[in-house]
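Shown here: the complex without one of its protein chains, the others still in place.
In order of appearance the chains are A, B and C, and numbering begins at 1 in each one.
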Amino acid sequence: MNLLIDVLIAIGLVVLAWQALVGGSLFRGIVMFIVFGLTMALAWARLGSPDLAMAEAAIGAGVTGALLMIAYWRLRALGASRPTPRSRLRARLALGVGVLSSVLVAMIGLAAVEAIGPGGEAGQALAAALPATGLGNPITGVLVIFRNLDTLLEVAVLLAAYVASRAALGDDKAALPLPPAQDAPLVGALVAVLAPLTVLVAIYLLKAGSQLPGGAFQAGAVLAAGGVLLMLAGRLHPAPLCGLGLRIALVAGTVVFSGVGIIMLALGQPLLAVPGTWAVYLIETAMMVSIGATLVLLFAGSAGLSGKALR
Amino acid sequence: MSVLEWLAAALLAAGAFFFLAGTVGLLRFPDALARLHALTKADNVGLLLICSGLAVLGGSVRVTGLLLLVWLLAMLASTVSAHLIAGRALADDDTGDPLDEGADERARSEGGT
Amino acid sequence: MSLLLPALVVFLLLNLVAGLWRVFLGPTAADRMLSALLFGSTTVAMLLVLAQWQQSPALRIAALLFVMLAAITSIAFVALTQGRVAARRAPAPPVEPRQ
Partner (left out) sequence: MSHAEVWVVAAAAVFGIGLYSLLIAAHLLRQLIAIKVMGSAIFLVLVVAAGPIDGALDGLPKALVLTGIVIAISAIAFALALLVRLAEVTGSTSLEDDADDDR
């Protein structure tokens, strides 16, 4: 029965990937891709990774679909031309490349499954070292204790994505167009319930993250989804300038994380050492705020946000 | 199996039946509004029944509260979504798929592969 | 019970496969969105069942996230088509004027 469930989900993933990517209208592709995200969450659930299922749920349901649909709308509003179809020869070559790459990935993956067997050495070392840190959730442990430099750089990558998208959109403070906001009474009721709830759930995930599945990345994604909801409902608007509070939110993760790390260096500890569970909470809170703010701004395609509509 | 487990099994089976009914409606009903009608109602009842069954199995107040919250939010979300999508379906009645202009993709699949 | 829960998961999965057929068929964009919503509620039910079966309470939180955020995609969808109707009446300016 277990194997049957896995096989069904796996077949679903393959069929959905095909449907999302090959043939059909672009809009159908986007919808199929959203459904692909749902199915990925099921796959993570089956693979015993509720952390990943949560992240996929928050990102897939809250951000990805809205992002792709709005990008599609923007392209249509700009009246962009459709590309000319690719040639037949190219399609044949691509088929061969696709099949070969597929075989390659399968061989690497199967070899890795054979070679490593149950529980890699790094995983065992992690499980052995974790109790000393006072954290119950190995993933938070990895992110903040063992892979701290990586995690810091990942927050920095988010910041870089924001800066890069500002650069790409030109120096005239222009924002990308957004469709007219939905302000039906029902949407208002939904926002009234969901917006506070996203904040509540984000804080829950952050707090749970030290012992249970959850943590800054999921919490930040949930906050971002709340922000996207507010924008779509016309409660938040793109603004040409990035306010002080928003600037602080954007850099909070990078600054707090590296700040704590450097202070520890001054105290004679290794660079980026984390002094205790309270520091983990501090760093994760700052990371959550940064991740949420960056994703909302990337969605808006503007420098800043404001509560009032422009004009 | 205890009485509670039988109760849970009955609730879960009933929930599965409503999901099946919703899917049959989705596949068999003639237009978007009828499908919407079948789907949202049947799925919400199905979700309620499955949540009740799992609450009986879960056996703690915390789990029951969370399941209740999930169901209430599902009601809210499907109400709003169904309202918005029905408005859309009415607005482009008979015009086919307003977004499905996939000339580019179809041209490719005809000429490309 | 150890057999009923996985059987329920398999049943719901088969339900999803049937629903997928409607996303495939369309014919209108509203139909496709609707079917994606069906996927949402069935996925939520499956995550809840998996949480009970695999004794993994965190999956209930994942299900909660799904139901909370499911409506965002449909709001984006409607904003998208309404923008198009408006654009049909009067061509939208490529970039809104800023000062």
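By definition in this document, contacts are C-beta pairs under 8 Å (C-beta built on N, C-alpha and C of every residue); 3 or more make two chains touch, one makes a residue touch a chain.
Keep in mind the model is a prediction, meaning the values are calculated, not measured.
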Exercise. Out of A:M1, A:A112, A:L149 or A:L241, point to the residue that touches the absent chain in the complete complex.
Key: A:A112
Quiz item: Out of A:A202, A:A252 or A:L295, which is the one that touches the chain we can't see?
Solution: A:L295
Self-check item: Per the touch definition above, residue among A:L68, A:A181 or A:L229 touching the missing chain
Solution: A:L68
Quiz item: Which parts of subunit A are in contact with the chain that was left out?
Solution: 2-3, 6-7, 10-11, 13-14, 17-18, 20-22, 26, 29-30, 33, 36, 40, 43-44, 47-49, 51-52, 55-56, 59, 63-64, 67-68, 71-72, 74-75, 78-87, 89-91, 93-95, 97-99, 101-103, 105-106, 108-110, 112-113, 116, 118-120, 122-124, 126-127, 137-139, 141-143, 146-147, 150-151, 154, 157-158, 161, 164-165, 168-170, 176, 215, 217-218, 220-221, 291, 294-295, 298-299, 301
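The definition used in the following text is that only the chains that are shown with their structure count from here on.
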Quiz prompt | Separation of subunit A from subunit B, taking each centre as the mean of its C-alpha atoms, in whole Å | solution = 26
Quiz item: Measuring from the mean C-alpha position of subunit B to the mean C-alpha position of subunit C, what distance in angstrom results?
Solution: 9
Quiz item: So what's the Cα centroid distance for subunit A and subunit C, whole Å?
Solution: 18
Quiz item: Going by the touch rule set out above, which residues of subunit C reach two or more other chains?
Solution: 26, 29, 33, 35, 61, 63-64, 68, 70-71, 75, 77-78, 80, 84
Self-check item: Contacts with 2+ other chains: residues of subunit A
Solution: 27-28, 182, 187, 190, 197
Quiz item: Can you name the residues of subunit A that touch subunit C in the complex?
Solution: 1-2, 4-5, 8-9, 12, 15-16, 19, 27-28, 31-32, 34-35, 38-39, 41-42, 45-46, 48, 50-51, 53-54, 57-58, 61-62, 65-66, 69-70, 72-73, 76-79, 172-177, 179-182, 187, 190, 194, 197-198, 201, 204-205, 208, 212-214, 222, 225, 228-229, 232-233, 240, 310
Quiz item: Which residues of subunit C touch subunit B in the complex?
Solution: 1, 4-5, 8, 11-12, 15, 18-19, 21-22, 26-31, 33-35, 37-38, 41-42, 44-45, 48-49, 51-52, 57, 60-61, 63-64, 67-68, 70-71, 74-75, 77-78, 80-81, 84-85
Self-check item: In the complex with subunit A, residue positions of subunit C that touch it
Solution: 3, 6-7, 9-10, 13-14, 16-17, 20, 23-24, 26, 29, 32-33, 35-36, 39-40, 43, 46-47, 50, 54, 56, 58-59, 61-66, 68-73, 75-80, 82-84, 86-87, 91-96, 98
